[in-house]
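Removed from the display is one protein chain of the complex; every other protein chain stays in position.
Presenting chain A:
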Amino acid sequence: MTRYVIRRIAQAVGVLLAAYTLSFFILVLLPGDPVSAMAGAGMDSAPVDPARIEALRHEYGFDQPLPLQYAEHLGRALTGDLGDSVATGRPVASMITEALPQTLLLTATGLGLAFLFGGGLALAATYSSRRWLRQVLLSLPPLGVSVPTFWVGLMLVQFFSFRNPWFPAFGNDGLKGLVLPALTLAVPTGAQIALVLAKSLSTTLDEPYIGTARAKGAGRVHVHLRHALRNASLPALTVAGLLVGQLMANAVVIETVFSRNGLGRVTQAAVTAQDIPVVQGVVVYGALVFVVVNLLVDLVYPVLDPRIVLAPARPAGVVTA
C-alpha cells in the first residue's frame, strides 16, 4: 500500500511539472506579449512610446532568453512564490487563495448535486420495471450532456431570478446566490454520472452473482443498492475524478454568467491579458486539485473492491489487500 501511494504521489508531481512547463511555453508562444498588453490596456490610450515598452519588458525580465525565464519562474514557484500579476500587480498566490474558496464551494456543491441527481436518475431508471419510464429517464442524461452550460445558466437566471425574484442573478453573497450556479454546474456533470452509472448498473444487474443473491431470497431494493450499486459505482467514481477538470472549465463559464468572483474569472481575465504569472498559478492549482482528487479516487478503489490489484509488478494471480 505504501509503495502504491508513493508511486501515485510521484506521478502527481510529474503531472504538476508537466502542466507548469506546458502552460509556460504555450503562453510564451502566443502572439502579443504581456508588456504590450499593459501598455495598450485599452484602445482608448494614446500610442505608447516603443522605448518605454522596451524598458518595461526589461524590468519584468521578458527580454531574457526563454530557458532562463523558465528556470527562474520555476525556481521561484518551487519555493511557493508564484510572482506578481503583470496586469494588476497583486501577488498571484493571494489572488488565487482569495478566489479559490469560492470556486471550490461552487464546484463541490455542483458535484454533490450532480451525484444526487445523476445517481438518483440512474438508480430510478434501472430499478424501474416500466419500460417507457426507463426510456424517458435514460434519454435525459444525453440531453444534459449536450446542452451548453451557459445556456442552462441563462435559462435558470431567466426563470428563477428575472421572472420570479427568488434568487439573485449575480454575486457571491450567501447560500441563495449559490443555488442557481451550482444547479447549472450539476446539469452536465450529473448527466455524465447518470450515463455511466446507469450503464454499469444494468451490466452488473445481469451478472450471475445478482441472480444468486436473488435466488437466496434477497429483496429487490436490497440487491439493487447493496450488491449492484457497490460494484457499479467504480466506473462512476472514475468518471467523477475526470470530471473535476471539466467542472473547473465549466466554472469559468458559470462564474462569468453569474458574475461570481472565483478562479474561473481570474483565469479568464488573465488569459485575455496574457498575464503569464497568473495563468501559471491557476494551472498549477488546477492541476493540483485534479491530481489530488484522482489520487483520492485511486485510493478509494481498493476499499470498494478488494479485487483491485495494488501492485501490478507482482505476478498475476497474487492478490494482496
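Methods note: contacts are C-beta pairs under 8 Å (C-beta built on N, C-alpha and C of every residue); 3 or more make two chains touch, one makes a residue touch a chain; residues count from 1.
The rule we apply is simple: contacts and distances are computed from a predicted model.
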item: "Putative tricarboxylic transport membrane protein", "Acyl-CoA dehydrogenase", "ABC transporter substrate-binding protein" or "Fumarate hydratase" - which is the UniProt name of the missing chain; value: "ABC transporter substrate-binding protein"
item: Chain not shown: contacting residue from A:21, A:128, A:238 or A:268; value: A:268
item: In chain A, positions touching the absent partner; value: 31-50, 52-53, 56, 84-85, 87-90, 95, 148, 150-151, 153-155, 157-158, 161-163, 165, 168-172, 252-253, 256-259, 261, 265-266, 268-269, 271-274
